[in-house]
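Of the protein chains in this complex, all but one are displayed in their positions.
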Amino acid sequence: MGGLFVLAASAAGSLPLGVTESGNWFLRNAWLIPLLPALSFVGILFFGKRLPRGGSELGIAALGIALLLSVCTGLAWMSHRDDYHGQETHLSVVAVDHDGRAADPGGHQVHGEPSVAVTNTVTWFQAGGVEFTAGTLVDGPAVMMLFMVTLVSLLIHVYSTDYVAGDRRYTHFFAFMSLFSASMLLLVVSENTLQLLVAWELVGVCSFVLIGHWWEERDNSDAALKAFLTNRVGDMGLIVGVTVLFFAVGAARPDTFGSFSIVETNALASSGMLPHTTLLIAACCLMAAVMSKSGQFFLHTWLPDAMAGPTPVSALIHAATMVVAGVFMIARLYGVFFEGLSIAGTSINLMALVGGFTTLVGACLAFVQRDIKKVLAYSTISQLGYMVMALGVGAWTAAMFHLFTHAFFKACLFLGSGSVSHAVHSFDMKSDMGGLRRVMPHTYRTFMIGSIALAGLPPLAGFWSKDEILAGTGGWGLLGGTGGNGAYTLMLVMGMVTAALTAAYMTRCVYLTFFGEYRGHGQPHESGPRITVPLWILAGLALVAGFANLPKGFQLVPESLQERFGHYVEPVAGYFPQVTHATPSWSLAMVSTLVVLAGIGVAAHYYFVRVARASKAAGQSLTELPNGPTTRLAVARLGHTLLANKYYLDHLYTGIVAGGTKGPVARFAYRTNQEVLDRAVDGVGRTAVAAGRVVYHQIDQKVVDGFINGSGQVSIDSGEKLRRIQSGKVQNYAAILFAAATVLAGLLIVFV
Amino acid sequence: MSVVVLCAALPGLDPLTGGEVLVAQNVAFAVIGLTMVAAALRMVTTTNVVHAALYLVIVLAGAAGLFILLGAEFVAVTQVLVYIGAIVVLFLFGIMLTRGSYGTDEDVGRERHLMAALVGVLVLGVTAGSLVDTFRDAELARSAPSTAAQIGDSIFGQYIVPFEAISVLLLAALIGAVVVARSD
Partner (left out) sequence: MLLNQFLLLSAVLFAIGVYGVLARRNGVLVLMSIELILNAVNINLVSFAAFREAVPGEVFALFVVAVAAAEVGVGLAMVLLLYRNRRNIDLTEIDLMRG
């Protein structure tokens, strides 16, 4: 480690990183947290089947201890953040930029009271004179993620013991849940991008394995493959981006030719030591990774299919943790994105646009789903879009806060849907649910809490984080502007529209599931305590998590309770860009609440009033009006068809992108053939028949046929000869291989 | 025997530099080299599979001798231990367990031999031609044999990653062999 960093005082032109190697024991030993589930993975794999509860107790124990450690780490971080300033042990890095100018530490002012992250690294391996390190970087976002991941993971483990009880691969399931938790925890404490990449791929593999948990059904294994392959597309972006950054950092540092260190990359990027074009390229490549992992438009198509996995997997991996890995990666390398995409001072950029578009697209799609889990999946896409959009407009804290609150209420909703499906043995809201609020009171209540939190009504969690994002766009000029990093009015509008849509589709979902009359078969029943207790804990968190970050200037609480989350989570250090914070505004909060209420009102009017009345009239529980807008209005029908086919994106990928242009080309050729050529040929043909008769006997039979037969014979003969090469005998192939390789080598030697 | 000595001396008679001719080493090289070539030829032509394995032992022992000549004592010892001690024994077990091959391996058609010989000669021709062309009269002048300590330093320092990779490979091969050869 010492070779990579030098102390601040020792050299001029060095850049302070805001990182120290000393600190509380918990902060230095955060590597224990991912290690525990990793050990439990190995333990379950080898001894799981012999344990009385099939290995689940190992996973739960490991995560319980990990949660305890995370909480201790969190508390240690809070006191470290408040008390420790340790400037004398700051690490820093010597750098010159591409024009040869040395870094100017004075030019990189830290905004506000600095935070000092704690790092602990060891040399992983050495190659080509570069030390590759592995280690932990513990700061606000890492601590927050550690807590969130261990807590949600523990609850979902407990839930799973009931949900997958009796499954034939029970042990296997828990082993991979453990491995997943370990990889995700490794990802959040990663000190360098190489380690991040490793963890990133590991979570991808776990996701693949768990989506395909019931691989005997073709659909499930297809979904797993689709998830994996779509993620591969983005992973290439990650690999390229990381490599670009590696060499970019090397170019700025006289003492080495590359570095994967996250803090160095960020510090150099945010102090303007890296060329803007390089950062732009890297940011775009990394964006591709985010788009695939975090389900951003147009690589989001795998996420709804990933619901083929068991529900706890959907809740843990495809809603609360893994899919936010992309968002977290942006947050981690925020210096790169902030400078590369020029987030400050503009009104549009790639990330904000992708996020804003995704949030709208996902919310629209959630309307037309019959499958309750797919509603939640599209909702997840939409909310991830919200986070990416927030990062795109520079509202870093808001994005992290939304990530935090979203994990709780979305996990709660997913587990609620799992509890419902456990009872009715189906995910289809229209044919198998309805009226469940009476038989499943706990699930109903927690689901309602989660829905309201997701819709964003005060004072539940979703309201606070969503409102912060909207304020952070800086687009709200009315009644006392909010002053974000730029004037992202378009993103504000997208966010508002999505808020209304979210409220509406959650109302639809709640109605179809819990209201009306039961449409399925059998007797649904409330799930057991191992399912309802985690539900209540998550619902409780969805209720109160929002208070962690009450907005600054919120007059109802003392100042010491405002912006606690932002204070502890957002780094104020050399490795973090200088973002401008938006001031929250009462008017915006009120307007957004009104928008949400309007969304709920419209949907409630449709379902709770009109559909309910129609149901009574029809004497059965309907799920939509018999002559609703989709049957009456052509525009609505068109929109519904478009949404029901997911904007035809899957068709685009399989039909056009994968199948090449052969479809249209073939059709065009066919039409040309039918209409143009055929007629021409017909005409020509008729006149030519007479002449043809003469020609036929003379030329055709003798010359042309002879030629054609001859060429056919040649190809048969040559094929027959070539067939012998294809003897199936390995040694013949080897002989050809050896001979060809030798000849080629000889040619190389002679001519090169 | 005199032919052997002559052959041995030939490469040492360096007409260009007139440098010191290490006769003893060259003699050793010639003896070992010719034995190896002869044993190798017998190995690939003999019809008795057990004999072939024994000829392989001779070739491998010859290689170990060459390593000592080249001052690579550690590699030579490893060669003897691993190759002759383990791999050849493995081969003998393989021969025993596949009784169909125990004893003789009847000859195949001339065509096949011709093809193989042709490819072999082609390989030899291209390799030898380029070697002679490239290295001509480059002298081997090693001042001191390498020590096990140096090799250990190198393996566990610079080449630790390939070393770990190889150990994983060995494990994978072990498991793979067990899985493939398991009788159920």
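Letters A and B mark the chains as written, and numbering starts fresh at 1 in each.
The rule is simple: contacts are C-beta pairs under 8 Å (C-beta built on N, C-alpha and C of every residue); 3 or more make two chains touch, one makes a residue touch a chain.
The shown structure was predicted, so the numbers you read here are calculated from the model rather than taken from an experiment.
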Only these shown chains touch the missing one, namely A, B
Chain A residues touching the chain left out here are 723, 725-731, 734-735, 738
Chain B positions in touch with the non-displayed chain are 11-12, 14, 22, 25-26, 29, 33, 36-37, 40-41, 43-44, 49, 52-53, 56, 59-60, 63, 66-67, 69-72, 74-75, 78-79, 82-83, 86-87, 90-91, 93-95, 97-98, 100-101, 105-106, 108, 112-113, 115-117, 119-121, 123-124, 127-128, 131-132, 135-140, 142-143, 146, 150-151, 153-155, 158-159, 162-163, 166, 169-170, 172-174, 176-178, 180-181, 183
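As a working rule, only the chains that are shown with their structure count from here on.
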Between chain A and chain B, the Cα-mean centres are separated in Å by 54
The answer for chain B against chain A in the complex is residues 112, 115-116, 118-119, 122-123, 126, 129-130, 133, 158, 160-161
The chain A residues in contact with chain B across the complex are 125-127, 731, 735, 738-739, 742-743, 745-746, 749
